[in-house]
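Some chains have been omitted; the remaining ones sit where they do in the full complex.
Should a chain be cited, it is by its letter among A and B, assigned in written order, with residues numbered from 1 in that chain.
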Amino acid sequence: MSLKNRHLFGLKDYPKKDIESILDLAFKFREVLDRPIKKVPSLNGLTVVNLFFENSTRTRISFELAQKRLSCDTVNFSASSSSLKKGESFKDTAQNIEAMKIDAVVIRHPSPGAPKTLSKFIKSIIINAGDGTHEHPTQAILDMMSLKEKFGFLKGLKIGIIGDILHSRVALSNIYGLKTMGAEITLCGPPNLIPEFLKDLGVNINYDVDEVIDWADALNVLRIQRERMGIGLVPSVREYRNFFGINQKRIEKHKKDIVIMHPGPINRGVEIDSAVADGQNAIILDQVLNGVASRMAILFLLCGGKK
Amino acid sequence: MSLKNRHLFGLKDYPKKDIESILDLAFKFREVLDRPIKKVPSLNGLTVVNLFFENSTRTRISFELAQKRLSCDTVNFSASSSSLKKGESFKDTAQNIEAMKIDAVVIRHPSPGAPKTLSKFIKSIIINAGDGTHEHPTQAILDMMSLKEKFGFLKGLKIGIIGDILHSRVALSNIYGLKTMGAEITLCGPPNLIPEFLKDLGVNINYDVDEVIDWADALNVLRIQRERMGIGLVPSVREYRNFFGINQKRIEKHKKDIVIMHPGPINRGVEIDSAVADGQNAIILDQVLNGVASRMAILFLLCGGKK
């Protein structure tokens, strides 16, 4: 059981068979995480570097736990305390770390395409943990795992993705992955934040969130970044909440049993209300757990772990 | 051998039998720390998160070493680099980390009661590593361990606690723990920094440090926080030192063999002089070692480790 691509840059053109392999193994690791001893020796003796050029406690801890539970050694590199400050290039930093004989690099970087660029400089296996507004494939894998856990299948599922689609790597990776798996997608959010060309990827666009709720089996509610508000990109909190906020009233009026996802961190009272986020249809914390299991599966399959 | 309470929030109303169980086991782990291989497999496969909302290298390293020597996996979370900056709530942060399947949380937080609040949000075992001016129970356990090591018993021991009692979680946890174990306590410091209601806990208050030295078997000298000086709370360094500073002259005049404790970090020349802090009656560095052993015992007993 191995994957076609050596690296995981994104889910664009990613083989359906490989997504299935990752999901199958992720469900097995999910069982490991329910045991008293949540650890397997699969990647013992391997070294993985978490190369984070952007802060992200949540994603970093998820990867770190996945690595420790596979028994590999972990080194955390954060750009803020590094030689980058001394003017070292991205290439030199990467080549220097690789020269210490590491097996895989988990990279988060503000620039779209940074993981692919990295692959030109080093020979290690590379996993994209978010590159600017481009892709965040492990988030999409864990989202698909969470949907499959809930519904039992992905093909034909109707998913609404709500929010700032334009700046969201989560949205783009979800679109690629879910379309490959045969799901239907409707994007919803402020018109200036949904690029028209996304229609070419076979998704629907609907600016009426109530209609999307009526239609969808599940909603993936994106975080609205407050720093984008008041500069013309996103309307005020109040206005955004009014038009696109997922609240209990809206859910009850349209579809009480709709499944609610959110990649976190949540802006309670902005893109989603607490009653919904903490409600019985929300699978937000399952997503977090599935994140560790998914990342274990991806690391295992890419690094050639042994059972 | 297990403890009555699932969590360790503080030593108020903490069962005497459980303090004894912790101390007994701590002395056994202390022996492990004297071996060439200072590690046992007791908590292998468990994950403990150090959730620090306040900086504390000293306490964090002590817990981290306790965890590593019990063979559990450790994840460090510091608030400064986290999603809290993105406006995520305490509850969401905690629930997200717990969702990754962790077994215990060691929490330090500036707000009194934060560990108890946390227990309403998550199911993990919680250990208070200091919550504002409230309690610091593991510090009091290691203080009691150090006293028991020195004297062989706690019942009837006379302990003077010197300093800013009002703002000290160390003092409060010491009072609760030592009273439970049958020790006698006298508080000493500037009158405005010793709340009168503490008398209800069965402690003495005496503003004359020389009398307290005459009376006590051991002194627990608290750190005076320089940032509290000059704003009406604490007198000047010179004045504080004059009235309450523990110096060699004072010790020799009154009781040469009095045992000296300090939770660190020390302000040499303020609340304590170097001659005393480094003298033969000081057990300050024993406290540090006993801190690791105590935290191993607490983690082991709360997490149900196997021998």
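Just so we're on the same page, a residue touches a chain if its C-beta (ideal position, glycine included) is under 8 Å from a C-beta of that chain, and two chains touch if they have at least 3 such contacts.
In this text, all values refer to a predicted model and were calculated from it rather than measured experimentally.
**Q** Quick one: how many copies does the complete complex have, if 2 are shown in place?
**A** Identical chains making up the full complex: 3 copies.
Everything that follows uses one rule, which is that only the chains that are shown with their structure count from here on.
**Q** Between chain A and chain B, tell me the centre distance in angstrom, where each centre is the average of that chain's C-alpha atoms.
**A** Each chain's C-alpha centroid was found; their separation is 41 Å.
**Q** Contact residues on chain B for chain A in the complex?
**A** 44-47, 73, 75, 77, 81-83, 85-89, 92-93, 95-97, 99-101
**Q** Under the definition above, what is the set of chain A residues touching chain B in their complex?
**A** 33-39, 55, 57-58, 61-62, 64-65, 68-69, 78, 226, 264-268, 285-286, 288-289, 291-292
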